[in-house]
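Apart from one protein chain that is not included, each protein chain of the complex appears where it belongs.
Labels run A, B and C following the written order; every chain starts at residue 1.
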Amino acid sequence: MIARTGGWIAAALLALAIGIFPYLGDLLDTRFPTSYELRLVMRAMILGIVVIGLNILVGFAGLVSLGQAALMGLGAHAAALLALRADWPFAACLAASVLVPALMGAVLAFPTVRVRALYLTVITIAFGFVFVNVLREWVSFTGGASGLASIPRPTLFGERLMATRAAGFNYYYLIAVCLMLALWVQWALARSRYGRAMRATAESENAARALGINVTATRTLAFAISAGLAGLGGGLFANLALFVNYETFTFSASIELLLMTILGGSGTLAGPVVGTAVLFAASQALQGLQEWQTFAYGALLALVLFLMPEGIVGGLARLRAKLAGRGAQERQTGAWPHFVPGFDALTQDRDEPGQATLITRDLTLRFGGLTAVNMVDMEVRSGTVHALIGPNGAGKSSLLNVVSGFYRASAGTVTLFGQAVKDQPPHVLARLGVARSFQNTELFGRMTVLENVLVGCHIRYQATLAETLLRLPRFLREERERLAEARLLLEVVGLTDFAGEQARNLPFGHQRRLEIARALALRPKLLLLDEPAAGLTHGEIEDLVALIRGLAARGMTVILVEHHVEMIMAVSDRVTVLDHGEVIADGPPEQVQDDRAVIEAYFGHGAPAAQATVPAQ
Amino acid sequence: MAGRLWTVLARRTAMAAAVAGAVALPAAAQRAEPCIGISMEVTGPLANQGLMLRITLETALEKINAAGGVLGRPLRLVIYDDVGEPARAVDNARRIGERDNCVVMFGGARTPNAIALREPLAEMGLPWIGAISAGTAVIEHPNGKNEWMFRVSMKDRWVTGYLIDQAKARSASGKIGFVYEGTAWGQGALPDIEAAARRAGVTLAGRETFNIGDQDMSAQMIRLRDAGVDTIVLWAVDRESANMLRSMDRIGYRPKIVSAWGLTTAFARAVGPLAEGIMVAGTFNWNGPLSPEAQAAFDAMKAKFPDRIRTTADMEQPSAMANAWDAVHMLAEALKIAGAYDRTRLRDAFYRVNYTGLIADYRPAFIKGNQERHDAILAEHYKLQAFHNGMLMPIEATPYGMRN
Amino acid sequence: MEAILQYLLTGLSVGSVYAMVGLGFYVMWSAAKAVNFNFGDIVMLGAVLTVVLMDVGVPLLPACLGAVAAAALLAAAIERGFVRPFNREANAIGWMLTTIAVGTMIESATTALFGSNPRRLETPLVEAPLRIGGSGIYPQELLLPVALLVVAVGLEFFYRRTITGRAMRAVAYNRTAAGLVGIDADRMTLLSFGLAGLLGALSGVLIGPVIQASATMGAIIGLKGFLVAIIAGIANARGVVIAGVLYGVSEKFIEAYLSTAARDAIGFSLMVLLLLLFPQGLFGKAEFKKV
């Protein structure tokens, strides 16, 4: 993550450079820039806006669009047609050039991304071809292949928008302002729950759903925003060129936009500007190579991808981190659990004591011919720690996945907090108060430790998208509160010093802690832990036990899938034992521990009777 | 530190802006460089067209420069690739007009690219002379105020009339079909051809189109055949036309074809014997008897590009190459008349050029105040040619001339 | 009636090309969960290299074989150089960009060296069409479905009956397990891309005589082959064959009865619709999302 001040200085420098560029010739007393350089910079800024949109899609939400040029074209044609055929004023045309593609984007994305992220790529390719084909053939409306010429020159507040020395540079500055706005949107998104949710869905769809994020809606939003920015670029382009036809918005243009995004460094805030500038400049600079220029372009691209697979900005950031890493200071791992004073306030949401938080009846889950969970009846009382144990493949995790909504039960009922919840998706259950961890920790690896916890706070924001993008008071207040909460949770798990570290770089034990802190950020009433002790050392397990007991003491219900019998004995109020998908024992831990069926299931059929019956304690 | 820099810059900017308001800058723009800028397809599917243009222009300029150049200075050629995209063509025009400060811009192949240039050229005051893009709207602007764009090429509105006449004369059934590619050039010709047909008293028995890259036109050909069309006016380039011929051959449909000049020698190379007898309207043919000037032009190209040009059949864009040859020479004439490398004076000088070229006696080449006559080549200069034995020949040299 | 026959015949031949190219994508995807995104260039090289070899005097058949072999080698080299290093992480998309980059290089180099004009690829099979009433077809085009059948059956045989084919399937199914029985999974992936290259170049050589050889001939074919493979649910060879042929035939009927100019708009819209109706592809199996 780029240091905050560094980012602001870079943005200010960019604004300054763009701002004085038209007058550079007067400052230096040379014939520069001419309308050629001005036009290049304007075209690059327009492409920059489109690429920023694509970066939000690719870099944040992890989706790939190969139809972005078509969406840009949709914006361009919306603006051009409304100006030519309906005499709309420029501002209204520009607004339409954002809204029409954004709507189109939402329509394309919504049915697609719920199935498989890859399909969005395929759909966008197809959309691009359909769009270009329609433009070309609908001669009476779009002008066909000849396009729309003589678009009226835009005026705003009575001013004609131009970009020449003689007439002033107001259109140039309008584009510059739009670019800055796009950068703002990108920045404001990145530092908000929406941007975090996008990155979270890209990193781990499952974990995002478990934290209450509606993955389909998040991806649709990302695509709509990216389409809107593409459209804005298109609208600005139409009013710059005053001529549009399909040839500017073909599949190869879409590819070029994607290349700019990746080359700059997808997911970075400065990447789109850098990538656009470099590739756009390269295509001009390579003109001298004549018939070999396209070849050189491809070769240059391959070379950069080889040298900097994470893009230019990504590569530079890594280099910087490497240089800075030499003198890295020791980070202090805090003791945990550290129930700081504010923590009680975060665990107020709880189920009524003594209630049955979870009831399953005849719960069955089949995969094809395999029955993973077979007619399981189970009841978990609120405020208790309920362990679910059994040998490998007994169906424990499957049961957990049904309860948290990830698998759809084949038969039977699930009642949560007194409410029948069969077939509810995970993000709805999360909003009801179910949080969970995963067997193979599913952290958002490229997000920081603090951001991971903030994603857990996702569902407790009220601020709308508009408030968030404009950074209005309600958003700022909420963000401040959530930030304080997240820091507090990090203190509870002793990771305060690691807040700025990427989650994937944490040691294993710390990753487990973080996952639990993230789940707690949801303020759950029911916490499901899937093998939280796996891979932990003895000391770490003891801390974990203390944490779970502390949570239960505060009224939280905990269901624990675990192998470490020692831990189960220490922490649980009740134990249910599964084998081959069926409940083979259920009761207080001491009773289950000496159950012959349990020992056999775990230890093997040939277990010596003497050992099984003689308690070692 | 940064704050101080900003103050200084802001002050200078403000001052400069004030100066810019008063004085027209930069003064250097008045005098242009002795260079011809061209934006065309150097790469991509029409790269060969660009190559043929380059061969012609470089050879012609070498000849002109060997004779001392124009106004005592040698003319340079600057080539930029537009990848067939209008936005890039405009970038290139700006580069030519502003950065390179060339005195004139030469046109590439594509009609939409030329159309996109209308406004930027007028804004820069940069004369443009085209040798290929034949779209009517390139020269005949909707506002009627074309001041900067000139053409030494065919004009679709005239070509359509010419081809309809040829088709009408050849059709036995009187049923004529029109087949065009789905590009600006093809689509742009459709209203012209319909107007021409009306004028000639012909009703089109079929209108069919296809897209660039299409590989099979069976459906279109079956429809034309079933409509009884016996003569086709074709508006397409080599590759798709070749595929169309294949589709005709498949269903045994052999109408007469009179084509706009998109068909070149490459077409014959692509389909072989199927090209036999297809007629093409053009401005010039290198395979027939050549005037001494034309022979000299060919010899010069052959000498300068020996591995590209061996025989006259290697002049893959015969008409366009002749157009470009004449255009460059008229440009040199106009510069001489202008007496300076000055764009406005060059523009005005174009109207005073009288020149005998390979294609025609241009007297005068262009007429001021009449944008229809910003086209130097008139319909009467068009020549019908036909493929015969794999070569594009003047129609007289083939068995396909009109015999009664 | 005879028009319908015509559409069926030409649809079958062009559909066979889509299917064969789609099979190439299938072979690549099975082995690597990545593809050469600019696979159309391999198709193009099959035809263009044949013309180049014939230019220097190599007779037709050896020229075809040489071209297909060379293109297949190049396809394998692309796997080694541009796919493998960029496909190390799950969900990586680096390979998409690097193969686009190398595709750009191949296409532009071909344009620069071979020229942008279409060239005739002469075979005796396109000299005269076979006529059936008012419709007709070149023998060369009939060769396409035959070749598709041979390729599909051959592929089936290769995957099911030869040890290398079985090893490839093993790699596709589970790379780790394949390694544990002694199969070099990387080598199999390389071979798979070579095999896919073989299919692609072969389809280029076969369609070349009908549509002429040119530097840009492969782009659209490659793209449609890719989409056809996706629509079929990329992990099912028979599905790819059926989807490819069906798409080719339906294109012809769209041209005949709806619109020639808007063929792609209609065809691609149809694809999108199918994809939304059958999210796993027409012939794909529903996959189980593991948590």
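The rule is short, and it goes like this: a residue touches a chain if its C-beta (ideal position, glycine included) is under 8 Å from a C-beta of that chain, and two chains touch if they have at least 3 such contacts.
As a convention for this text, contacts and distances are computed from a predicted model.
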* Per UniProt, the name of the complex member that is left out, chosen from "Branched-chain amino acid ABC transporter ATP-binding protein", "Heme exporter protein B", "Cytochrome c oxidase subunit 2" or "Light-independent protochlorophyllide reductase subunit B" -> "Branched-chain amino acid ABC transporter ATP-binding protein"
* Structure fact -> Neighbours of the unshown chain, displayed set only, are A, C
* Please pick, from C:3, C:167 or C:221, the residue that touches the omitted chain in the full complex. => C:167
* Which residue among C:81, C:139 or C:179 touches the omitted chain? -> C:179
* Structure fact -> Hidden partner sits against subunit C at residues 163, 166-167, 169-170, 173-174, 176-185
* Structure fact -> subunit A residues touching the chain left out here are 391-393, 504-508, 511, 531, 533-539, 542, 563-569, 580, 593, 599-600, 602-608, 611, 615-617
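Throughout what follows, only the chains that are shown with their structure count from here on.
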* Mark out which residues of subunit C touch at least two other chains, giving numbers and ranges. => 108, 111-112, 261, 264
* To do: At least two other chains touched by the same residue of subunit A: list those residues.
  => 133, 136-137, 291, 293-294
* Structure fact -> Note: in the complex, subunit C contacts subunit B through residues 3, 6-7, 10, 14, 108, 111-112, 115-120, 122, 126, 129, 131, 134-138, 207, 210-212, 214-216, 219-220, 252, 255-256, 260-261, 263-264
* Structure fact -> In their shared complex, subunit A is touched by residues of subunit B numbered 6, 9, 12-13, 15-17, 19-20, 24-26, 28, 42-44, 47, 51, 79-81, 83-87, 90-91, 94-95, 97-99, 111-112, 115-116, 118-119, 123-124, 135, 137, 142-143, 182-188, 190, 211
* Asked: Which subunit B residues qualify as touching subunit C in the complex?
  -> 43-49, 182, 208-211, 213, 215-220, 222, 225-226, 238-239, 242-243, 246, 249-252, 266, 269-272, 316
